[in-house]
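Got a structure for you, questions after.
In this view, the complex is presented without one of its protein chains, the others remaining in place.
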Amino acid sequence: MTALLEFDRVGRRFTTPRGPIKAVDDVSFSVFPGDVICLVGESGCGKTTTGKMVTGLVRPTSGRVLFEGRDIWAMPEREFKTYRKAVQIVHQDPYASLNPVHTVYQTLSAPLLHHKLAHGREEAMTQIVRLLQIVELTPPQDFLEKYPHQLSGGQRQRVSVARALTLNPRLIVADEAVSMVDVSIRVSLLNMLLRLRSELGVTFIFITHDLGVAKHFAAGGRIGVMYLGRIVELQPATQLIHSPLHPYTKALLAAVPEADPDLTRNKERVKLRSLEIPSLLHLPSGCTFHPRCPLYENGLCDVERPELAAVGEQRAVACHVVARELGQATTEGSSVAAGSLREGGVAR
Amino acid sequence: MSQALSAHPGVSMRSRRNPLAGTIRVLRLMARNKVGFVGFVIAMIIIVGSYITPLVIPFNSIGSTDMIYVTPSWAHPFGTDYEGRDVLIQVLRGGTDVVTVGLLTALFTTVIAVTFGALSGFAGGRVDWSITGLADIVLTIPTLPLFIAISGLVNLNSAWQLAILLAVVSWPLLLRAVRSQILSLKQRDYVEAARALDLGTRHIIFREMLPNMMSYIVINFVLTATSAIYLSVTLVFLGLVPLSESNWGVMLNLANVRGAVFLPNALPYILGPTFAIVLLQFCLVLTLRSLDEVFNPRLRGGA
Partner (left out) sequence: MSTSMPSPAVAESPFAYPDAVLSVRDLWVEYRAYRGMVQAVRGVSFDLRKGESLALIGESGSGKTTLSLALIRLLTRSALVRRGTMTYRRRDGKEISVLSLSPDELRRFRWKECAMVFQSALNSLNPVLKVWDQMYDTIKVHEPMSKQEARERALERLRLVQLDAERVLNSYPHELSGGMRQRVLLAMALLLNPQILLLDEPTTALDILTQRSIIDLLRRLKETLGFSTIFISHDLSLAAELADRVATIYAGQVVEIGEVRATFYRPCHPYTLGLMRAVPSLTASDSEMTSIPGSPPDLIDLPPGCKFQPRCGYATEQCTASQPELYAVGPHHGAACFNWQVLSREHEDAGKP
């Protein structure tokens, strides 16, 4: 089965006044129809840039982005347009994601009318009402003539999702879509998105820094942990939470505060060798995590960069030490092992 | 920041269907700032009046030599000019060309600057480079010497011609401002979403971005009008643009040339048009306060 979307050694370099930085470096993964994959990481890890490259809004400086097996940047204009419409984005900030001078009706009707999915107001109205019901904004009539500033943050996000659905997309990239919404309604938004997946078959790439959200959303899917532009671990969600492989993932999981006083005050933290976060301008040699890594081995980790290698059924990690213990090679040339990642789908 | 320039739901697309309701809505919003609204009303009176008075008030351009520079009295509240003609009547009738030049210049400048500024900002690359390069060149040309040169070469005698020329020197500044607005709006999430939805450049510029800049455009329209008025009056006063008929600028020019500055009786001949010009400019600037109420959703509170 061909992957719906595939990243083949994708990299993105930016030139800043202070020098070139690699926001995304040699990232490879595949997403199959109906998949859910969460990209987690702290700021500067490249997850947002990756999301933008998925939607085709940013072009990679190296590697290929393949949509149904074909390189999107080598496609003829018409095919690229089809791809564009098939991949949509939901943004983080509910206050910036909608045009302030358009009503909900205007925002949702624009793509329908522009792409001739509806001819005239009547048809557009029917489709929009249906979309609003899907995103649980009911009764729909109440929302049509509202402006964004008359809606709550959660409602705005739902309109954003409805907008993303207007062109019947195959894949939606949600970039921190619930981070700026009240905690008490995050779960209902996430559940609504998950229903889109089960009822409409939409594939999701969900970007977040919140591991709790990732665990909930990607429950039936995979989580990829990113650090300084690379994917350092990629596993099914439940396995990542319960048996993380990469030391960075372990540190993250241990560092997250829990809403349970006894649990969180007694939780064992992972002690890192250094608190300093390396700048993207001066990446450490070899494995970029080595200055902070508790498993650091002199001569190995600061010399050679570990590839993302498969270490089991759908599990992959980029760490020399861990992979060695699990009996896999992570040196140059072993990226063929990463290729096996591309075959796996998600256990349904 | 640009938040202040976005969102004017008071003037929505909806009011296109019912322009009367829309206009009334706008006026009501403007009335919230009392000072601004008074300025707006007076400015409207002056502008509309300057077109009506020449049709309504007759002007005797012959005058009588025994009435030169008469002291102001009930018969002639502003006294008379160097040929014995009533000054007040001239002041009332003298606004036409000034107002026309002001509004037309603002219109041409805004249209040019917005169209090319938006194009430049959105397209980027070589288009952007060439347009901004041209704008920079025009910006460095000194206006007054240019006009002195032009008046020597071309016979400028209509408001339209003057307006076009003034627009040609005024567009670069507004263009750069529009361009930088567009550049920042390009980064907005909803613009990115529109690109992902493949809505097309024309839609993005005219339906997504420009409506968010309306306040900026309208305010700059008013400011361009005021500076055009000043510039045109200066040019006429210096005698570079011989516009015909009674005209505030012409009055100032003649007052200067015909020795009104030496006679206390003739003071109103100078002050009259000056006052009229200053009043118009002042009221236009005050109007900006009312426009702020219309375009700045934060001031509106609520929701």
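As written, the chains take the letters A and B, and residue 1 is the first residue of each chain.
Here is the rule we go by: a residue touches a chain if its C-beta (ideal position, glycine included) is under 8 Å from a C-beta of that chain, and two chains touch if they have at least 3 such contacts.
All values reported here derive from a predicted model rather than from experimental measurement.
Asker: Of the residues A:Gly120, A:Pro261 or A:Gly299, which one touches the chain left out of the display?
Answerer: Considering all chains, including the one not shown, the answer is A:Pro261.
Asker: Could you tell which one of A:Arg18, A:Arg78 or A:Arg269 touches the chain left off the display?
Answerer: A:Arg269
Asker: Out of A:Thr2, A:Thr82, A:Gln133 or A:Ser152, point to the residue that touches the absent chain in the complete complex.
Answerer: Candidates A:Thr2, A:Thr82, A:Gln133 or A:Ser152; residue touching the omitted chain: A:Ser152.
Asker: Of the residues in subunit A, which ones touch the absent chain?
Answerer: With respect to the unshown chain, the touching residues of subunit A are 42-43, 152-154, 182-191, 209-213, 215-216, 219, 241, 251-253, 255-265, 269, 272, 275, 277.
Heads up, the rule we're going with is that only the chains that are shown with their structure count from here on.
Asker: Just how far, in Å, is the C-alpha centre of subunit B from the one of subunit A?
Answerer: Comparing mean C-alpha positions, subunit B is 51 Å from subunit A.
Asker: List the residues on subunit B that touch subunit A in their complex, please.
Answerer: For subunit B paired with subunit A, touching residues are 6-9, 12-14, 188-190, 192-200, 203, 207-208, 211-212, 297, 303.
Asker: Can you name the residues of subunit A that touch subunit B in the complex?
Answerer: 55-57, 81, 84-85, 87-89, 91-93, 96-103, 106, 110-111, 114-115, 145, 147, 149-150, 160, 163-164, 166-167
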